[in-house]
Structures are given as structure tokens and as C-alpha cells.
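Showing just some of the chains, left in place.
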Amino acid sequence: MQTHQALRVEIMIESPMARRLTDAIEAAGVTGYTVLPVQGGSGRSGTWSREGQITGGMLAVVCIIQPDRKDALLEAAFSVVERHIGVIAISACEVLRAERF
Amino acid sequence: MDLAIANLTSPMVLFFVLGLVASLARSSLSVPEAAAKALALYLMFAIGYKGGVSVAEHGLDASLISALLAGVLLSAVIPFIAFGLLRAVSGLSAIDAAAVAAHYGSISIVTFVAASSVLESSGIAYEGYLVAVAAAMETPAILTALFLVARQGGPGKAAAGPGGAGRMDAETWREIFLNGSIVLLIGAFVIGWVTGPSGMAEISAFIDAPFKGVLCLFLLDMGLVAGRGMAASGRQLSLPVILFGLAMPLISAALALALAALLGLSLGGAVLLLTLSASASYIAVPAAMRVALPEAQPSIYLTLSLGVTFPFNLAIGIPIYVWAAGLIAG
């Protein structure tokens, strides 16, 4: 099938900031994203697990975007993630219906 | 003394200890997150509703307003003391000290629930509106902490910068004032007030009878979570910080004792005001701190509040507050 180049941006972020992140993403003109629950993790600020967790935890936000949106999205996302706990990774991908993104 | 021993061997405290021991021994015992949240909702639903029904039954004591004001005052003032103390005795940075201070000004609703459960077991009545006071005490402390940080300048600069500008926007205030526990407590309180004893008759088999058992199960989970926190970041707490976590509740309770005497609260009411002041938040304030003061380290404020002060209040603090309140009331 005919596919088109796109980017897959994955952002791990602490949940209290998730709403701000998706707002920033939308403000940058990206309207499609999926939020996945995260069960635990480890990073510079230590190891944590969601089980029995009382506050927040983290979330993973996945955005499939057209390549030319990359900079707008990264700037928006980075402005939120910058001072917070979180990670951003971008990889190349292909999609079927390019007009959707 | 008797009460202290009775409290230490109550199912409530023992289930907390079980959770603590299990997680320190790294047992796989765990309560699913959704279940723990549901238990917390239940406790707030029930305690709020019961408070409202009690106001409907006993009428609204003229002191509601003054008690609310006293609560707001305590919540706003305690962080100044906590901050000063921490800066004096611990090596915490201004930001970490302010974040910790916010937790001690605010309240722990489970500690409140545990104290009310001790009162009920001892047959001591309390003013139902203290639930509203609990809700009112959740947030003023956050304001004080942000003020303390801004005054220190260092982080104030950042707070004025582009990243900082966004931090305490209207959205953040809305989040803080409309956080789930405030809304549920106040909402259930108002509904209890409106529906009164007849509403209570309909749902008491749900909110009254199983209350203590649910509290035990919830405290088991609190013990598990506290133990996990202690295992993961216990080493990060220096001795002065830990001592702060034990002394601060007593200082706050002393302040509250003076106000309780002024207000002329009943014995039970005074116990609860002391308990609220002495308790430290571990839900609402940590979430607010992640947004407003992301540089502050959660491993410090969460571990201190949940791993040191919460168990202290549960096991030792509450009997002390009952004794102390007896000096001025009843």
C-alpha cells in the first residue's frame, strides 16, 4: 500500500504536566496524539512505580506528525518538559493517509 | 496513656504497620492503584457526608466562620515557621524548604479521618463543620510557600521568567482550588447538610458501617506506599530533616491548641483542629509543587510527609492531641 513519510514523537512526562503538554501541542497546531498510561520507570530522579502510588506518576504521549511540523511540535513540547521530569524521542515512521496528520 | 496504647494496638495502626513492614521487606503485596483511589474517594465521600449530616442535626454553631478563619490562618502561618526552622537546622535549599513548608501548612485528610475514627471509638463528639475547615486548610499553605520562594529572589527570578510566568497562571490556581479532594469533601458536606438525617438513614449502611474496615484497608496501602518511599529515598533525608518531621507536628498542634481555646471548640473539635494542623499533605500539595516548583525534590517532601510525619501522627500524635485538647476543652 502507498505510505507517506511521517514522524513519531514520544514524550514521557509527569502527569501533573500532561494537560499543559497537550494544550501546548494543540496550540502548535498538532491535533492528533494518543496518551498511554505508564506503570513505572527510572531516570535521574530515581525509580518509581505506579502501584500504590498516591500522586501522579507519568504518562506517555505519542504524536504522529508530518515532518514539517517537527520544529513547531518540539519547541512547544520542550517549553513544557524543559524544567520538568520527562523525555522526548523522535523517530521516522510511515503512515497510510497523510492528509490526516 | 491508655489511649496511646489502645491506639498503638488498634487495627488501623497495625494495618499501617503491616503495609510498612511488607514493603520494607519487599513483599509483592500491593493494592492496585485504581482500588486505592476508590478507597480514598470513599473515605472523603463518607467523612464529608457525615460532617454535613451532623451540621444538619446540631444546627450550625456560630463558630463555623471563625473556625474556617482559624483554619485558613493556621494553614497560611505554619509554613513560615516550618520554613524558618528548616533553613535554620537543615541544609535544604530555599526551594526545597518552601516546598516542605507548604506540605506542613496544608493537611492530610486520612490523618483527619483516622483521628475522627479514634474519637468515635472513644465516644467523643465533634463539630461536623470541621470537614469544611479541613477543606479550607488545603490550599493557603501553597500560597505562603510561593511567597517565600519569590521573596528569596533566587528562584523568584525564574518565576518571573518565561518558564516561570507560566507556572502560577490562572489554570494552576483553578487546579489547586478545585482539586478533587476539596470538591468531593465540600460537595459531600453540602449534600449531607441538605439531606440530613433522613438521607443518612438511606445510605448509612454504605458510609457508616463499613467505614473503619475500609480505613484499615486504606491504611494498609498507605503503609505499603510509605515503605516504598522510605526504601527508595529514605537515605536522602538527613537527620535534622527527619527530626523536623517529628517536631513540626507538635509545634503546629500547639499553635492550633491556642486557637481552639480561643474558638471554644468542643473536645472532639479541638482534637481535630490540632490533628489538621499537625498533619502534612501528601496528595494535593505534591501535585501543586510539581507544577509550581518543579525544582523542589519530591523525594524529600513526599518521603518526609508520608514516611515520617504521617506514621508519627497516626501512632503517637493523635493520642497526644486528644490529651492536649483535654487540657483546654471538655
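Just a few scattered comments:
When the chains are written out, they are named A and B in that same order, and each has its own residue count from 1.
Here is the rule we use: a residue touches a chain if its C-beta (ideal position, glycine included) is under 8 Å from a C-beta of that chain, and two chains touch if they have at least 3 such contacts.
Since the structure is predicted, the reported quantities are computational estimates derived from the model, not experimental observations.
One representative per chain kind is placed here, while the whole complex contains A x3, B x3.
Following the convention adopted for this analysis, only the chains that are shown with their structure count from here on.
Centre-to-centre, using mean CA coordinates, chain A is 34 Å away from chain B.
On chain B, the positions that touch chain A within their shared complex are 30-33, 36, 162-163, 166, 171, 221-222, 224-225, 228, 232-233, 282-283, 286-287, 290-291, 294-295, 297-299, 302, 306.
Residue ranges on chain A touching chain B, taken from their complex, read 14, 16-17, 20, 45-56, 79, 82-85.
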